[in-house]
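See below for the structure under consideration.
Only one protein chain is missing; all other protein chains are in place.
For chain A:
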Amino acid sequence: MAERSFKKEVEKLKLGAGERFEGEGILAVTKALLQSGVAYVGGYQGSPISHLMDVFADANDLLAGLDVHFEASASEATAAAMLAASVNYPLRGAVAWKSVVGTNVASDALSNIASGGVRGGALVIVGEDYGEGSSIMQERTHAFAMKSQMWLLDPRPNLPSIVDMVERGFQLSEASNTPVMLELRVRSCHLTGEFTAKDNIRPEFTVSDAAANPQRDTDRIVLPPANFLHEVEKVERRWPAAIEFIRENRLNEWFGPQGGDDRGTEGDGAIGIIVQGGLYNNLNRALELIGLSDSFGNSRIPIYCLNVTYPLIPDEVRDFCLGKKAVLVLEEGQPEFIEHELNTLMRRSDIQTRIVGKDPMPRAGEYTAQVIRDGLGSFLRDWAPDIAPQQPRSDPLPAEAAAQIPGRPAGFCTGCPERPIFTAMKLVERELGPSHVSADIGCHLFSILPPFNIGNTTMGYGLGAAGASAFKPKDKRAIAIMGDGGFWHNGLTSGIGNAVFNKDDTVTLIVDNGYSAATGGQDILSSRAENKARTTQHPIERAVRGVGGKWVRSVNRTYDVARMRDTLREALTTPEKGPKVIVASSECMLNRQRREKPLKKKALKDGKRVVRERFGVDPDTCTGDHSCIRLSGCPSLSIRPNPDPLRQDPVAHVDNSCVGCGLCGEVSHAAVLCPSFYKAQLVSNPGRWERLVHKVRQAVISMLQGWDGRARAARAF
């Protein structure tokens, strides 16, 4: 079960010709795939394309009706390899993932598919996770497109353009026998907008048709001598074909005045801007703020907008640059591949136009409208001073005020079952001293942030154990962390299998929360839930033992901090050699709440006995040291002003978002903290007997309290 249900979104996929589609960018892509007659879709979830996967996963009936095959791939490599279906058959296929990490994983299959080429249109949709909100290394997918000779689309960020580019992408792929990448930036995936829908198209040729009529062409297989032919074919046939298609169909766009003395000034002062399609909106806003464009993109400076950022179209570039003194290139990230190629094109054609890029524009970081405005201002002051804006004056918030605003690093959710694992690690660290910790990708990576500050490196998804493999201990073992998602993505082989084979003496902690939780709670092989469309409930421990793991311990309730701590201590100190694997399982709290909350609500409504648990802190015994917070970091465990007039430090406080996971109590026991925590169990609709017992107890306690109260009054101030 994914994080949320997408039934409503699935309805949008059914819209027919002429109807208005309203929704998110990535959902529009999903609809566009169906409108393009796609025969199969695969991919691996991750921000910012998770919704595409989730919606398709919820759209089983619709897809079955259209004969479209959908698969939640085991990894990006699996997804890319799936495109093999388009090599021999006229099948349109699309796969999606988060880039650049997903592209890294997929690169083996991508190189193969790009080398042999395709017959049916093959589209790779990459969610470019770059800039604010990104959680990965800042690299460009562009490099992959160039080195494998795949065409890279970067449409203007509005729904009609994006949808159009999906369809054109398939056509381009077919016209040039080359897989095509469609790059969407994070915000484009999540932007809302509208477009006029078309009917969904049932593929003329389906995956079952292909399976029934196998075709073979050894020239498409990467093996000598065909691989050498592929290289030539790429250069001599596919590349020119792509350029021809892009030019014919005007995939790139021009805005503003075009021609000799554009931008309203005379002759040799002419300038222009070449922009990646995805940055066009930010560029227009920057121009608008300078007074050189309007809301509808009526720029006073000529713009050449690259909806296809690879390959460049030499004729178009030449025509645009000819007669201009300088052209600004807006190209996000580095290296500046486009700028390099533009310069080469200028030299080859002997055109004297100056290509200006990473000089006024920053080398690193997202090109927001603000950044473009600044860079553009500087460009204009150099090349068109008559229309250049004033140097903007900045008025930053004074440092004393700015210093008050705290950073908000991401952390584990309220009640997260992964938190107690790291609490236990902290406690073991106090006993045995710090270990080298090789972290992985997933929610558990938040352990590297406050308050836990655990983790030395992270090398990639499922690579936690592999990242610890060089540490051959004498007496101190390294600890590797791996999530269940990473485990099934590749960790079983790259981590566990490798450790068994190489006789590693490390400790691997597999965090099993039942889902691929960080990407939205998708099911995986070891998920506990029944899933109608897939098979689940394949235990991780069995897989570990299956590849030869011997020392394997399962902890089935991570909230048991003492047990977690003891198991971890044992793993770190046992004389047994070989990899030590701990599988720590408890269900992701987000998903659990999503499932249980409505059930509880209903039970309450039906008058059934329901118990709600939550924690609290007594402010008069809390002394405001906050050790508990340093061992937890739970969002519902916070602080508030000390109600005690003599004390100054704020006291700990549990707010009503507490889900009663029990960690606070376990921690105060395991770490011998303080007696301030209490667990409250609120019983709604209690039974008759229960009520009676409670009444009797209450009567006795009230009596004692009355006595106590009188004694207290006697010594009152």
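The definition used in the following text is that a contact is a pair of C-beta atoms (placed from the backbone, for glycine too) under 8 Å apart; a residue touches a chain by one contact, two chains touch by 3 or more; residues count from 1.
Everything that follows uses one rule, which is that contacts and distances are computed from a predicted model.
According to UniProt, what is the chain that's been left out of this complex called? Choose from "Sugar ABC transporter permease", "Indolepyruvate oxidoreductase subunit B", "Xanthine dehydrogenase small subunit" or "Outer membrane lipoprotein-sorting protein".
"Indolepyruvate oxidoreductase subunit B"
Of A:117, A:169, A:203 or A:297, which sits in contact with the chain we cannot see?
The missing chain is touched by A:297.
Taking the full complex into account, find the residue in A:39, A:94, A:166 or A:186 that is in contact with the omitted chain.
A:186
Considering the entire assembly, which residues of chain A contact the chain that has been omitted?
So the residues of chain A touching the missing chain come out as 20, 47-48, 129, 132-135, 157-158, 160, 185-188, 190-196, 280-282, 284-285, 288-289, 291, 293-297, 368-370, 373, 396-398, 400-414, 443, 446, 449-451, 614, 616, 618, 620-621, 623-627, 629-630, 633, 635, 637-639, 641-643, 645-650, 656, 664-665, 668-675, 677-684, 686, 690-691, 694, 697, 700-702, 704-706, 708-709, 712, 715-717.
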